[in-house]
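First, the structure itself, so that you have it in front of you.
Shown here: the complex without one of its protein chains, the others still in place.
In this document, chain identifiers A, B and C correspond to the written order of the chains, with residue numbering beginning at 1 in each.
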Amino acid sequence: MVLGSLQVPGKDLSELINNSFADTIQNYTEDWVELKIENYLQIIEWMQNDKNIDAAQLSNLTAVDMLDSFEIHVHLQSLDKQKLYSIKVIIDRDAPSIPSLSNLYLGANLQEREVYDLFGINFTDHPDLRRIFLWDGFAGHPLRKDFLQMENANPGLPRFPFEEEGKQER
Amino acid sequence: MSFFNQVFKGPQLAYYFKKISIAVFIFIVIVAGYFFSQLFFDLSKFSQFIFDFVLQRSNYNFAYFTSSIIGALGIISFVGLVLLVGSWVERRVIAKFQIRVGPNRVGPFGLLQPIADAIKLMQKEVLVPAIADKTLFLIPPVAIFLPAILAWGPIPWAPNMSYLNINVGILYVFAVSSLTVPIIFFAGWSSMNHYALLGSMRTVAMMVSYEIPISLSLLSVAIITGTLNFSEIVLWQSTNSIWLGLFMPFSLFTFFFASTAEINRTPNDIAEAESEIVAGYHIEYSGMKAGLFMAVELGNAVLLGALVTSLFLNGWFLFGIEKFVPPYIIFIGKTVAIYLLLIWLRATFPRFRLDQLMNFAWKTLIPVSIINFFVIAIEVTILNQFQSTGILIYIFALFNIFLFLGLIVVWSKIFSVDKFQPEKIQPKFAGEIGGLEAMKGVKSVD
Amino acid sequence: MTVEEQYELNIGPQHPSTHGVFRIKVAMNGETIEDLDMIVGYLHRSMEKLSEERTFTQNIPFTDRADYLAAMSNNLGYCLAIEKLANVIPPQRATVLRVIFAELQRIASHAMANGTLVSDAGAWQTPLLYMFREREKILDLFEMTCGARLTTNYMRIGGVAFEPPDEFYPLLNELLGELPDKVDEYMDLLSTNEIFIARTKEVGIISPEDAINASLSGPALRGSGVPWDLRKAEPYCDYENYSFDVPVGNTGDSYDRFMVRMFEVKESIKIIKQALNELPSGMHKTQIPLALRPEPGQVYYRTEGPRGELGYFVISDGGPAPYRMHIRAPSLINLSLLKQLAVGSSLPDAVVTLGSIDIVVGEIDR
Partner (left out) sequence: MIELTAYNFSFIMMTLITILPALGIAFVNSLMRSLLLLILSFIGVAGLFVLLSADFIAIAQLLIYAGSISILLLFAVMLTPEISINNENSKYFLLASLGAILFLYLMILLITIFDLNQLTGNALNKLDFDNTIEQIGTLLLGKYIIAFELASVLLLFALIGAISIVRSSESDFDVKIKDSK
């Protein structure tokens, strides 16, 4: 399977997590460890503070639309241990919501805003959850797979909040 | 070249012909220049001629009036010429510094570029921001020319060649140039733009601070020469055969540095810091209105050159060369040298921050200026005990130079500048790769 | 409008020191910044969405346009990620050529970053144009090799697009001969310049803890003293075979970030020299299918771009196009600390700090 040289295999990581938090691993492969959404924040906080894991830095946070659900992919890394941990959480697609990591990692702030903007996933307890690339009032969330099939979706239409409803024409 | 090739049947001959013709041309220029300089050695006889010419046909008042108007026109047209040539010089020289070519398309060597720029700027629409105070917005670009031109009045170009040969010359220039402050403030305020307001606030703060060191350095010039008249200051330096810039280097430095702050030149151009507040107080001005602000700044830079020349660099005297070359040429040459120095500074240095400049003015320049002023006052008292200054003035000059250096050392100790010695702040090389743990393993660069 | 009132100032979208269409809305009191809101997205082209509609090879030009000042590095990161995903092994010659071009791009990008930083500090463009002189030569080499200067589109999945022409090597050697002297010249001009030190030293200090916590990477992280370089930590393109050092700063201020870049240029020169010495002969590219269909799977592959950790997170569902491609943009994530750094400092300091973090708006907005 595909692994970066720093990446900890999912099996090892799941064992590490299982030792401290029993029965929290939903699933794992070589690439990732899937956590339950209830334990997500708790485990990541533990990973940040644990001496052996030492996930000091959040490398990457992004989401994937799996058509029936959303996946949040989080890559944490330890600089001193030279390890990369890949974590996945599956969340409900109808009312997507997940705890925010911004209070643990300053670097999560902008990345979570990006995910919120492009996927419409709500990050609870995020200090400043606003759209980042698109303007307020943009219809829909572009990186969802069904963006073009949405009702009232007019992608590419320049509709800024200050423009009047009647005036916009293609 | 092809013409030469046809005539001389060979590239070699054409090459030499070109060289020889350049030599002949230079020779002709030198000879013509000599006759020219003899003819125009003393320009005051022209004004005398005009005065007499009118006096024979009219009364004294009218003759005086006419000749003064002509003189004023001369000053104004000279300033206009300075603005045109100066902008060309600045752009070309800065281009040389920055390994570019600079304006080279309009006219020979791009000499007509300033005129083309002016025409283009004048064609532009007069834009006034909707919320601006229209009257107040349109007055400053024009009004700022008033002090910029008036200040050229008492500049001593040559013996008997000073338009306003008044007793309060230094004070006059100082007073007139202080009029720019409210004008710049009005420009910034009436634009109703935060950047403009920041720019004008900075300008006012700077000018208020830097007028004190300027006046202290001018005061030391005044006490040693015993006059405020520019021509007499130049003559004093000549009779005592020392340049005031050498006699009191700190006053020269203070005057030069503080003046660059007053006229918004790098490294002190915080009032229109491009990377911070875009254009400062004239951000909302476009077309010729912005052009006028730029022109005034350029004119002020040249004016600073003329002031430094006459106050500190012995004006039109240059080791006896003034007997062969028209003195005003020497004066203009020195002015241009200072102007080139300003361009050099602009091309080289980054900009200070506002608070750094303020600290420098209040914590360094003003106290050191006061020390310097007292030292010079004591020296003047001693010098006045003797009939001729003689060798003593050179001793004092040497003392002042060492005082200047010593003060630099003392002040750098006070503000502990040496903790930023380049070798102390160089980066290091990582020993091993990692995070906070691995930070202990860094080794120095060698 | 009175003096003591808090007022709002829009820095950008068109402002000389935002380096592109980037807007910062600051609440100022006098000259002090009291609050800051960063508004990005003016250059958003939705690359990640577009790339879901195009084949893996067709996506390479998008990566040029993400970080348009470091197109080679972005090409490289993307191609390495896809190679990892599809198990394509590039020929040895291609790997060395990739190192050469990526390091050349790093020099060009650092020249631009440092030049604009000095411009932000108020030097009237002279250092910027000096650094452009070297950058131009590098871009000429790029143009000679792949026909483009900025958006090179040079790397391919399984190699590089073209073999460099014969006149490339003498010119490169000449450039490598004079570059160390030029770097020393800039050091003389800037790093010992009193005003430059006064403007950048102890301005925008990032502590190592904050830098790690805020996911900073690249010179912004190393400027704070954290010795983290993916070329050493997670070597790709056989970087473990090259000997080079990782410069780190002392205090984490703007000056350190500037100097780290300067020293990295020197290290890059070393790497290129070594790479040229051991440039093997052979193919510059392997054959891959026109429509590459990797096995279903995911990859998160990171390279050390000029601005930091450049990651490509790609998910394949077995089709010819990525199911999802995410670019971990160092420019955006390095801005995480901007608010903390700028609030309480003055406007000129904020401008210098922003310049020293070195953003490219194309990469922020993607």
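Convention: contacts are C-beta pairs under 8 Å (C-beta built on N, C-alpha and C of every residue); 3 or more make two chains touch, one makes a residue touch a chain.
Given the structure is predicted, the values throughout are model-derived calculations rather than measurements.
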Touch criterion as defined above, residue of B:52, B:355 or B:437 at the omitted chain = B:355
Just name the one of C:147, C:318 or C:344 that touches the chain not displayed here.
-> C:344
From B:204, B:325 or B:436, residue that would touch the chain that is not displayed | B:204
Out of B:97, B:185 or B:429, point to the residue that touches the absent chain in the complete complex.
-> B:185
Extract the touching residues of chain B with respect to the undisplayed chain.
-> 61, 65, 133, 135-136, 139, 166-168, 171-172, 174-176, 178-179, 181-182, 185-186, 189-190, 204, 208, 228, 353-356, 359, 415-417, 419-420
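The criterion applied here is as follows: only the chains that are shown with their structure count from here on.
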Could you name the chain whose Cα mean is nearest to the mean of all protein Cα atoms here?
-> C
So, what's the distance in Å between the C-alpha centres of chain C and chain B?
-> 41
Distance from chain C to chain A - Cα centre to Cα centre, in angstrom = 24
Expressed in whole Å, how far the mean CA point of chain A lies from that of chain B is 60
Multi-chain contact sites of chain A, meaning residues that touch two or more partners = 56-57, 79, 82
Using the touch rule from the top of the page, what residues of chain B touch 2 or more other chains?
-> 433-436, 438
Could you please specify the touching residues of chain C with respect to chain A in the complex?
-> 40-41, 44, 46, 48-49, 84-85, 210, 212-216, 226, 228, 233-235, 297-302, 309, 311, 313, 315, 323-324, 326, 328, 332-333, 335-337, 340, 365
Touch list for chain C against partner chain B, complex = 1, 3, 7-9, 15-17, 28, 31, 118-126, 129-130, 133, 189, 191-199, 201, 208-209, 212, 222, 225-229, 232-233, 245-251, 255-256, 259-260, 263, 346-349, 351, 355
Name, in rising order, each residue of chain A that touches chain B in their complex.
-> 54, 56-57, 78-80, 82
